[in-house]
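Every protein chain of the complex appears in place save one, which is left out.
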Amino acid sequence: MALKVGVIGTGMIGQDHIRRLTKVLSGVEITAVNDIDVERAREAAPYNAEVFDTPQALIESDNVDAIVICSWGPAHEEQLLACIAAGKPVFCEKPMVTSEESAIKVIEAEVAFGKRLVQVGFMRRFDSDYRQLKRVIDSGVVGTPLIYKSVHRNASVPSHYISDMCLNDTLVHDADISRWLLSDEIVGVEVRYPRRSNVGGNDLKNPVIVLLHMAAGAIVDVEISVAIQYGYDIRGEVSGETGVASLPNRPATVVTDMNGIRQAMPEDWRERFIEAYDQEFREWIIAAEQGTATGPSAWDGYASTLTADAALRAADSGKFEKIAMIEKPALYGEQHAMAAE
Amino acid sequence: MALKVGVIGTGMIGQDHIRRLTKVLSGVEITAVNDIDVERAREAAPYNAEVFDTPQALIESDNVDAIVICSWGPAHEEQLLACIAAGKPVFCEKPMVTSEESAIKVIEAEVAFGKRLVQVGFMRRFDSDYRQLKRVIDSGVVGTPLIYKSVHRNASVPSHYISDMCLNDTLVHDADISRWLLSDEIVGVEVRYPRRSNVGGNDLKNPVIVLLHMAAGAIVDVEISVAIQYGYDIRGEVSGETGVASLPNRPATVVTDMNGIRQAMPEDWRERFIEAYDQEFREWIIAAEQGTATGPSAWDGYASTLTADAALRAADSGKFEKIAMIEKPALYGEQHAMAAE
Amino acid sequence: MALKVGVIGTGMIGQDHIRRLTKVLSGVEITAVNDIDVERAREAAPYNAEVFDTPQALIESDNVDAIVICSWGPAHEEQLLACIAAGKPVFCEKPMVTSEESAIKVIEAEVAFGKRLVQVGFMRRFDSDYRQLKRVIDSGVVGTPLIYKSVHRNASVPSHYISDMCLNDTLVHDADISRWLLSDEIVGVEVRYPRRSNVGGNDLKNPVIVLLHMAAGAIVDVEISVAIQYGYDIRGEVSGETGVASLPNRPATVVTDMNGIRQAMPEDWRERFIEAYDQEFREWIIAAEQGTATGPSAWDGYASTLTADAALRAADSGKFEKIAMIEKPALYGEQHAMAAE
Partner (left out) sequence: MALKVGVIGTGMIGQDHIRRLTKVLSGVEITAVNDIDVERAREAAPYNAEVFDTPQALIESDNVDAIVICSWGPAHEEQLLACIAAGKPVFCEKPMVTSEESAIKVIEAEVAFGKRLVQVGFMRRFDSDYRQLKRVIDSGVVGTPLIYKSVHRNASVPSHYISDMCLNDTLVHDADISRWLLSDEIVGVEVRYPRRSNVGGNDLKNPVIVLLHMAAGAIVDVEISVAIQYGYDIRGEVSGETGVASLPNRPATVVTDMNGIRQAMPEDWRERFIEAYDQEFREWIIAAEQGTATGPSAWDGYASTLTADAALRAADSGKFEKIAMIEKPALYGEQHAMAAE
């Protein structure tokens, strides 16, 4: 009685999720795969899984209870709408969609359906360090959050990575986790470029400082650096009225030798967030078995799209760029308790 | 085609392993349970699992590929020998057996069978912090290990816990992990009792310092404290010829407030080692599917029994108590590379 | 043959410096004091020190080799000019002066004299943690500095403290240390106010985020919080092209108990910087014995005045406020090596 899952998109991330769903997690089996490249789908398909010619056919198959979307971004809207039309829970990798209009269509469809079906792949929310940090914030031990500092450093980026991707692809993780940690929405964005790093070989506007202005007034101060060389360094610290709470360093053997007292840094996001990815799907499976979804929602995907758009505008204008959201449907929970009076 | 597992002993730890094998891990199903209390077995049995009247019947069932033994210690010898006789992989909780003679019988049976079948429940070897520490030691970055310091502190112990259990039940974890980290055997034990703690309410000889002398000459310096109140504090540090390597603190939100800059300590072994328990079974399943066992062996169970016995003698005598092992069968690997010249 | 020092201004800070110069440091004696309140001067005067009626008389006294100015800010210009006219080394507490015009007059007088005589009281430059950080930056181990993050948190501020003082009095420490660490000048300032803290009882615009734009392009990102309750928390971290370097926590006993693993935070600036104050005067004495001054100069005092002025404008305008400096006289060293190409 395992959950029967169909996977759309069997590229690198799709293959990794297939591995996760077959080798790591319990209560689930992959019964269907689809990819724009049929041969690749065939190779990625686990034993007994059917290879479908189209996403639509996979989504509608009686042998598929729930869907995992790992296709490229522009294809997501149609696939998500088909899942909702079929009433099937769906996990969708980032970006949920690639435009505000698409995001609103997905929200409207889900609201019309009347129950959450969509979970978007913001895996940081499933990381135990972030979860502890959120519990500390919500406990009130540091008082009302006033500033959140997010640091996002990659050792390096692939050669096709361009400056806009700092804001379009990288920033969205910091933006989503900030919204979640602070239980608040982003209402405006500013972007500042410090002196450019000459390291990394590509002509990137790197690093970048982004200020996210939250509805309740807190400011999120983000540093993104994508060619820091030394590792994958993710930090987060909230300054509250009466205290400060920070993500810890990752556990690593403390070595004392001629290089000092030292701990290794994670090499990349795979190493850093491997358990978060597992947990993300563990919780998705549990909800999907109930025919619904929890975790990051279509609303969060919508907010992410708006933030990336505003950040790109702010990078061009050098000014504060406002974000205006539609009214939040009740399906996605009440307006946040911490909103400004 | 999941591995069919029978569980013997459905007390607290047995129930937890049933939960783990049914809810957390993949590639496995529980098809059989047995307990000395049939009613308890019935309640613990997952859907579709058969309740057996005797361990023997469970072990021999065609519907059981591999066995998990969580019965009480004195029953282990007979159950392990039955598993080996049936040629089935078996996971056995600590203590493997309760006497040197029993341990040797298990070893002899397994050697006669010609292949490893037994994995003993020393879960620390599956903890990622200990594994990193071992990698660092084995890499040679701190030089040859000369001293290993192990700290084992429990917030509190149950009312039935008596002083001997510090050496019989608690010490074995430190002893096993030391043997593993240093790739060496224990050849002698000394026990010292510092001033006794008046905290904890029971009349325990607590804390205790144990010196384990290793074959290659390193000394393992163990502090055991079983009523430290504040949490479960497990530390390990190796002093090598040219460097020192230590377990890190567990990751916990860094809170700065009126209590200082602080991180929470794990409450108990469940919180501390939950992932190690999962990983322990993940690897057991993989080996059991191949009809064999990896990880802590019957030889390690035997060493553990000898260490506990010697520690109890040393606590009485106040002297160095020697440990003499039988010759190590080839099945359990070559003599350790680091043994003294 | 100790250095004969006259102290102008015997309020709280003046008294503390008198204590320092008489009880802590060697090679110095206080021979003269002056205060607008003669009675206060008399009480603060060490044995054998003469109480002067006017700053001018003290400065010109043959029994005074060097002067320490601890009077209030608006009096500094005249006193500094008198010291320079007398050719005597002078230590001047912050603020050096209270307007750009005054600062330029002091610079011009000193340049005309032809030798440095003025040291301004930016004590952070004498703190061993900051000095280590600067050595690390200058060593190149983290690459060219791109971002510097400065955190400045006070437990509380006196009742007369008003919002402008965050920028006028508090920020100047972060600004000066940033210029020194990065060997660069500030060319522009932005100020952002996050959600206001309701803690502290006074109606302050607190906390505040300040972005200092450096000539070479680095951005200094300052968080000032003046009512954080828990202690005095000073942090600094430079993000370079290939690494990051941070001030360490202050050494404090690591206590593990029911409150977790924790270290105490300094209570206030006195506790945090007590050794820096001593060292500041130790080096001042050495230079003054040679009839000159080292450390923070009139140029640094001038830069500090400009930064505070620009920050106040930026707080009002919400915009980037430019700083334009006069050409740097050779007396104050060459233009910085790291300036943008």
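Chains here go by letter, A, B and C, matching the order in which they are written, and residues are numbered from 1 within each.
Methods note: a residue touches a chain if its C-beta (ideal position, glycine included) is under 8 Å from a C-beta of that chain, and two chains touch if they have at least 3 such contacts.
Since this is a predicted model, take the numbers as computed values, not measurements.
Taking the complete complex into account, C:Val136 is the one of C:Val38, C:Val136, C:Ile162 or C:Val187 that touches the chain left out.
Touch with the chain omitted from the figure is made, among C:Thr22, C:Thr98, C:Ser156 or C:Thr292, by C:Thr22. Considering the full assembly, C:Gly243 is the residue among C:Gly11, C:Gly73, C:Gly243 or C:Pro329 that touches the omitted chain. Only one residue in the set A:Gln56, A:Ser99 or A:Thr256 touches the chain that does not appear here, and it is A:Thr256. Mapped onto subunit A, the interface with the missing chain covers residues 229-231, 233, 249, 252, 255-265. Interface residues of subunit B facing the missing partner chain: 143-144, 146-147, 149, 192, 194-199, 207, 209, 211, 214, 216-219, 221, 223, 225, 227-230, 233, 239, 241-244, 340.
Interface residues of subunit C with the unshown chain, by the touch rule above, are 22-28, 128-129, 132-133, 135-136, 141-142, 242-258, 263, 275.
Please note the rule applied: only the chains that are shown with their structure count from here on.
The touch graph of these protein chains is complete, with an edge between every pair of chains.
At the interface between subunit B and subunit C, over half of the residue numbers involved are used by both copies, so each side presents largely the same positions.
A separation of 44 Å divides the Cα centre of subunit A from that of subunit C.
One finds 38 Å separating the Cα centroids of subunit A and subunit B. Taking the mean of the C-alpha atoms as each chain's centre, subunit B and subunit C sit 58 Å apart. Counting partner chains per residue, subunit C has residues 229-230, 233 touching two or more of them.
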